[in-house]
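Take a look at the following structure, please.
Note that one protein chain is taken out, while the other chains of the complex remain in position.
Going by the order they are written in, the chains are A, B and C; count residues from 1 in each one.
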Amino acid sequence: MGSPAVTETMVETRRLKKYFSTPKGPLHAVDDVNIFIAKGETLGLVGESGCGKSTLGRVVIRLLEATGGSVLFGDQDIVKFDKNDLRTFRKRAQMVFQDPYSSLNPRLSVEQLIAEPLRIHKVYPNERETSVRIKELMDTVGLAQRLATSFPHELDGGRRQRIGVARALALNPEFIVLDEPVSALDVCIQAQILNLLQDLKDQFQYTYLFITHDLSVVRHISNRIAVMYLGKVIELAHHLEIFENPQHPYTQALLSAIPIPKLDIVRKDRIILEGDVPSPVNPPAGCRFYGRCPSRQADCLEETPELVEIGPNHFLACCHPGAITAQKQPAQ
Amino acid sequence: MVLLRKNSNLYLTLVRLRRNRLAVLGLWIMLILLLTAVFAPLLAPYHYATQNLVDAFEPPSWAHPLGTDDFGRDILSRIIYGAQVSLQVGVFAVSLAMLSGGVLGAIAGYYGGHLDDVIMRFMDVLFAIPQILLAITIAAALGPGLMNLTIAVGIAALPTFARIVRGAVLSIVGQEYIEAARCMGASDAWIIAKHILPNCSAPIIVQGTLRVAQAILAAAALSFLGLGIQPPFPEWGGMLAGSRGYLRDYAYMAVFPGLAIMITIMALNFLGDGLRDAMDPKLKR
Amino acid sequence: MIPVALGVTFILFSLLSVTPGDPARLALGEDASEESLNEFRREYGLDRSFLVRYGFFVYNAAVNQDIGRSYVTRRPVAGEMANTFPVTLNLAFGAITFATVLGMTFGIICAIKQYSIFDNVTMVIAMLGISTPIFYLGILFILWFSVRLRWLPSSGFDTLSQRILPWITLSAPSMSIITRMTRSSMLEVIRSDYIRTARAKGQKESVVILKHALQNALIPIVTIIGIQFGLLLGGSILTESVFSIPGVGRLAVEGIKSRDYPIVQGAVLYIAIAYVFINLFVDLLYAWIDPRLRTRYRY
Partner (left out) sequence: MTQHSEFLLEIRDLRVQFHTDTGLVKAVEGLNFTLKRGEAVGLVGETGAGKTTTALAIMQLIASPPGKITSGQIFFDGKDILTKSEEEKRHIRGKKVAMIFQDPMTSLNPVLTVQEQIAEMIRLHEQVTNKEALEKARAMLQLVGIQPERGPDYPHQFSGGMKQRVVIAIALACNPQLLIADEPTTALDVTIQAQVLELMRELKQHFNTATILITHDLGVVAELCDSVAIMYAGRILEKADARTLYGNPQHPYTQGLFHSIPDLTKNVHRLNTMPGLPPDPTALPPGCCFAPRCQYADEACSANSPDMTEVEPGHFVACFKIQEKNGRQAHG
């Protein structure tokens, strides 16, 4: 598969910030994030709950308003879009939601659900053409035509998620944010949906931002992977590079924590992090990972590390990259 | 009938409602009551105001199945005509409260922020006055009469509806499918019309039914205190008040009008409870 | 609480100022001279504008604890309230005590014995309780216990025997609602995961119910009891009317009929403030029941 060579950029964020106000102070959900997504690639966004990955996904397509910074879509800054621009933009960027139960209006039938974006944007002049398109979309995502008049509560999670996908495709977008699209599904159904997403991309050359907490899924589906921790992207590289040559201590710990369904892989090098993820409300200066970092040093608190390129297409935000590898050497 | 497809929510709700015997009973009673009110002039053996002092204080007999009152008026006829008053007040007062309170609650819930604060603080103030007391004061300010009684009861119920609708809207605004609709480019008006209103109809219908009962009760209470419908026009609460001087000897004068209120309210409560169970999304899966 | 009191009085002032009828003429009678009418109006500030009157009212209430004088008896409203309000409070507290103790007991038993005969019968009676207007129930009680059996008196509120019927009458709807709420709240809690945890420890069912379930179920029950207290204060007007009890509710109704606005204002203000206090107390009770709220208060 391999990541596409130097190509056009689809989406780029510059110093993107999203703070939520809470009684205890601003919650830094997304803090100074600079990433780009190339046209036609799948960027995987991983992190644990509360790291801000879903918020980032929503700010990128302006379902949430950014607190600061910009999101460039092609050469336009979507943060500055007015109502009309935004309406046009909605046709170009879509989203598939996490929960196939709550993301579908229970009172609408399958065809009504898929027709909604077409009706909102008045894509077709009449109902006949709309219903032709609905049939076509149902075929595309693998929903049997007989389900057209069913309601969500009659369908299983996999089929519901197919509705969510069909709805996202209806307006022929270029860019789709997938927010944990398979997390609520059992492994077998999960595999079916992952294949569907892969096939759709082969067929229509979509650009995906794939948000998940599941590292095996993200490795399977992404071209490049961005790792988030407490509102910051801390490492970003080609999907195999991340797994074979992780540089950030958090990435290393995260990868070593994945339970692998094999017995012959003996994982002596598992890094067990101490404690919990701290609160993103009023985070202290310096490296966000400091409190749990196994290789932290005194100067880590002095400034917040920026995401910099440390190798070809490998970006890292750590004051002491490689420190953990250096530390481990004597032990071996 | 697109709405009544076999798998639609409405159809499933009706199927579940039909299984609830008490709710069905409540529905029948309300239907009968409605017909009674509409056809009161045909059904009532006498006119509600026809006085016949010779026949005053008649106990129940063939001529007067529920007896006569202190002016010799037929109690059955007065109860039949009274259904008109109670149903009108109940339905119109709740419609008034539902519309005005509902709009305020929906605005507060959907837009949130300062607008929400201002509306709900005002409702809090209204809530600090017990509803019946608020209704009494408004009724006093407006003066007696059917229309004023309806307005008084309706305004007193307004804050409750604002709260109910706001809660319902808030629970739906938080759902992912609202976000999905915004993601598709839907406008506020589209979201409210296509997603929020249809989905918060369940609690509103249930509360509406239960509140009609409360409104009838409140109207009866006002009339009982002499602040609602004025005699000779028949109102069940007013008839009860009129019987108080004769309790010792003519108990039936009090028993029957009270029974009419009780049965009506019970029927509405059965129906409301049944609707709630039938619409409860928790039972859906 | 102060904003609520201000809001309540403002709403009352507005309502009563649009009320038709001239209080001066009602107080002094049809054949009073124009001069004495004007005298009366000046004395009570009725010649001034609505906002000025409201301003004076708030000022006098805050500084002199003076909330006006009755148009009819010409006595200070505060004094009238001191005579009648304790009676209403007694009535409401007696009723809420009845309603809470019996309602919760029945509710818990119904939840434990769901679908048993006891449960079904209790639920039917509770439905009757909700559907019967207090004034009708009061009349039925008088018919039965006072007229027929001659056990209890039908009016007054001085002796214990005079108080029993009003207490029970007023408590009936609230008792029914508390019973239903306790039952459904308990049933909901009993389904939760931590109850399963308690059972998995090998704990006795009775302890599971009383130690683990009840305290969690109390939160919505307390809310309902708070709301019920407001309804009881309102309902006391009707009860007082049925049993001829000299409480604040009856005073208010008579005040409305005779356009004695200061009395009406005073009565509603007292009731509203009592209700606000009850809500405050309910909030404190939450913190006592639910440690999650307790820590919120601490910070």
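Quick notes
Just so it is clear, a residue touches a chain if its C-beta (ideal position, glycine included) is under 8 Å from a C-beta of that chain, and two chains touch if they have at least 3 such contacts.
Predicted model, so just to flag it, every value in this text is computed and none were measured.
Shown chains touched by the hidden one, complex as a whole: A, C.
Of the listed residues A:49, A:126 or A:203, the one in contact with the hidden chain in the full complex is A:49.
If you put the hidden chain back, the residue from C:216, C:239, C:265 or C:279 that touches it is C:216. Residue in contact with the omitted chain (choice from A:129, A:156 or A:269): A:156.
Among C:21, C:55 or C:291, only C:291 touches the chain that is left out of the view.
The residue from A:215, A:233, A:287 or A:300 that touches the chain not shown here is A:215. Contacts to the hidden chain, counted on chain A, fall at residues 1, 48-49, 156, 158, 186-192, 194-195, 198-199, 213, 215-217, 219-221, 240, 243, 253-254, 256-263, 265, 270, 272-273, 276-277. On the side of chain C, touch with the chain left out of the figure occurs at residues 192-194, 196-204, 212, 215-216, 289-292, 295.
Going forward, only the chains that are shown with their structure count from here on.
No other two chains have as many C-beta pairs in contact as B-C. If each chain is reduced to the centroid of its CA atoms, chain A and chain B end up 50 Å from each other. Inter-chain spacing, taken between the CA centroids of chain B and chain C, is 22 Å.
For chain B, no residue reaches two or more other chains under the stated contact definition. Within the complex, the chain B residues that touch chain C are 121-122, 124-133, 136-138, 140-141, 143, 213, 217, 220-221, 224-227, 237, 240, 243-244, 247-248, 251, 254-255, 258, 261-263, 265-266, 269-270. On the side of chain A, the complex with chain B involves touching residues 61, 63, 86-87, 90-91, 94-95, 97-99, 102-107, 109, 116-117, 120-121, 149-151, 153-154, 164, 167, 171. If you check the complex, the residues on chain C that touch chain B are 3-4, 7-8, 11-12, 15-16, 18-20, 127-128, 130-136, 139-140, 142-143, 147, 230-231, 233-235, 237-238, 241-242, 252-253, 256-257, 264, 268, 271-272, 275-276.
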